[in-house]
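As you look at this complex, bear in mind that one protein chain is not there, while each of the others sits in place.
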Amino acid sequence: MSNEWGAEVNSALSTQHSALRVDGLRRQFGGLTALGGVSFSVAPGERRAIIGPNGAGKTTLFNVISGELAPTDGRVYLEGEDVTDLPNYERARLGLARTFQRNNLFLGLSVRENVRLAVQARRGVAHRIWSRVDSLAVVTAETDQVLGELGLAERGGVLVRNLSYGEQRQLEVAIAVASRPRVLLLDEPTAGMSPAETTAMVRLVSALPAELTLLIIEHDMDVVFALADRITVLHYGEVLADGEPETVRGNPRVAEVYMGLEAQVMSDES
Amino acid sequence: MSRRWSFDALTQRLLAVLLFGLVGWLLLVPLVQLALRSPDTAFIQLLNGLAYSLLIFLIAAGFTLIFGMMDVINLAHGSFYMLGAYFAFTIVGRTGGDNFWLALLLAPLGVALVGVVLELGYLRPVYKRGHLDQVLLTFGFAYVFSDIVRTVWGSDIRSLAYAPALQGAVDILGRPYPKYRFLVIVFGLLMALLLWLVLERTRLGSIVRAGVADPEMVSGLGINITVVFTVVFAVGAALAALSGVIAGPILGMHPGMDFDVLIVALIVVVVGGLGTLSGSFWGSLLIGIADTFGKVLQPDFSMALTFAVMAAVLLLRPAGLFGRKAD
Partner (left out) sequence: MEAEARLAGARLSRGSRWLLPAVLLVLLAVYPLVVPSYLLSLLTEVLIYGIFAMSLDLLLGYTGLVSFGHAAFFGVGAYVAGITAVRLTPHMGITLPLALLGAAVAALIIGYLSVRTSGIYFLMLTLAFAQVLYAVAFKWTPVTGGSNGLSGIPRPALGLVAGGGELADPIRFYFFTLVMFLLVYFGLKRVVGSPFGHTLVGIRENEARMSAIGYNVARYKLAAFVLAGVLAGLAGALNTYLNVFVSPALLNWPTSGQVLVMVIIGGAGTLIGPVLGAGLVLLLQNLVSSQTDRWPMIMGAVFIIFVLVARFGMVGIWDRIVGRLARRPGPVLSDES
């Protein structure tokens, strides 16, 4: 993956702050408490996995961090700056990018155009009303580069709705990566993928710049243990455990939650 | 640690405050003055506003149910109102109001039939295409209906004769008030109550409410959702037509009435919140009473005031008073 991206991230970060910090995040939906006071801090360059059973509030957490949802209470700090009251597009401009659990693509446009829109935003040329879109060589070059990085170079001209599910999932990541973010949120990147596709995705994520801070929601434990520096476990909207993979693996309460689920799965199968 | 306020949010709140201030100054202050100076007039206008609100509610309720349930924006809804009035006009004919009861029954049925044909024949193929296509299609039909009415009944302003039994005045708190309008209020409130009961207490109602919340789930439960759609559409059309019949004697009829009423109904639904019946109810009350007093206190600005109220509400609550943000 490009060295310039990593260098950019590095030069932008101040080493005093965490890359991302959430403090007492609560989110109510009527009577339902999706997040009941979540706090944690992610260091620059860290790979943090967010795991937990379905309904634990993981995607809600991402939505609050990225700005799609406002929290009922609590604050979000991006590189030391309080972004809680900022709309999602301003957080994106500050270097935060995310993917979505269900593909959130520009279905009627080509693969190339999907990525180009992200590159164009990042390059600050989106407002230009008189230049031809092809004439911006920098944008074109970067678009090609991202397509190459994500293995979509051959598929540039294809309409997104004609892509296979796995390719769409790749594009989902490509759009986020095209913004060259400093903090990247990946929401179940391998959801619905075949083992081969999953391996490719893991390889891709591993190749992202080391300076990039990464949060991944995942269900596939193999992926989690392959990628994560630290794991945060959510359960019913609260942090159940937070630590290095081996510590979390050995945590009895975590085992209980997952054991309970495994036992259920096994009894369903028998 | 820096906290950043969005410039947009601030300007929006400021604008909303300004608009409410404008409405307050132009409407509420004269209203209070009127109430103090001449409480009888104020009271009468309040009743008029109530009657108007309930007429609007019948229309808005149908529109919001259709939207909430089927996700269809039916711009021909005003046409249903208009057709109801004109059908009633034909049924009442020259009998001088004796057939009013018949019209009250048959006109909504006739319009419901029109609605069914429209839904089955034209809307159904277009459901999966999204909002834009429905808007365009129903708009096209509104156009056609408008011209059909003009062709069949002419462009003159007409009024609907109503049953002699309903004429005259009643005593409200010692003051005379037109019996017909009073009955409109009573009937309107009863209809609101009836709608609420049906939605909250019957099986059909719970199906409709579930359908508003999650149409796919409902069809997954084995209920024939398409039949329910047609029923809801027909009922919505009938409600609008009923309102047209009832409004005929008070508001008169003319070929532009479909559109005039559509605008008001849309304002109400937007202010109250799309897809919620209570939103339509309170929205109708707010807009209906504001509009009535507006016409009395500020005849040149009444329309602008109504829009100012709408704009102010939307600035503070973009999804309407009771609305939920679209997923």
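Chains here go by letter, A and B, matching the order in which they are written, and residues are numbered from 1 within each.
Definition applied: a contact is a pair of C-beta atoms (placed from the backbone, for glycine too) under 8 Å apart; a residue touches a chain by one contact, two chains touch by 3 or more.
These numbers come from a predicted model, not from an experiment.
Novice: Kindly state which of the options B:L34, B:V126 or B:L166 is in contact with the chain not pictured.
Specialist: B:V126
Novice: Would you indicate which residue among A:A43, A:A121 or A:A200 is in contact with the undisplayed chain?
Specialist: A:A121
Novice: Of the residues A:S18, A:S41, A:T72 or A:S110, I need the one that contacts the missing chain.
Specialist: A:S110
Novice: Footprint of the hidden chain on subunit A, which residues?
Specialist: 66, 68, 87-90, 92-93, 97-98, 100, 104-110, 113, 116-118, 120-122, 125-133, 136, 139, 157, 159, 161, 175-176, 179
Novice: Against the chain that's been left off, what residues of subunit B make contact? List them.
Specialist: Touch set of subunit B with respect to the missing chain: 8, 12, 15, 67, 73, 122, 125-126, 129-133, 135-137, 139-144, 146-148, 150-151, 259, 263, 266-267, 270, 274, 300, 303-304, 307, 310-311, 314-315, 318, 326.
The rule we apply is simple: only the chains that are shown with their structure count from here on.
Novice: Could you work out how far the Cα centre of subunit A sits from that of subunit B, in whole Å?
Specialist: Roughly 45 Å separates the two chain centres.
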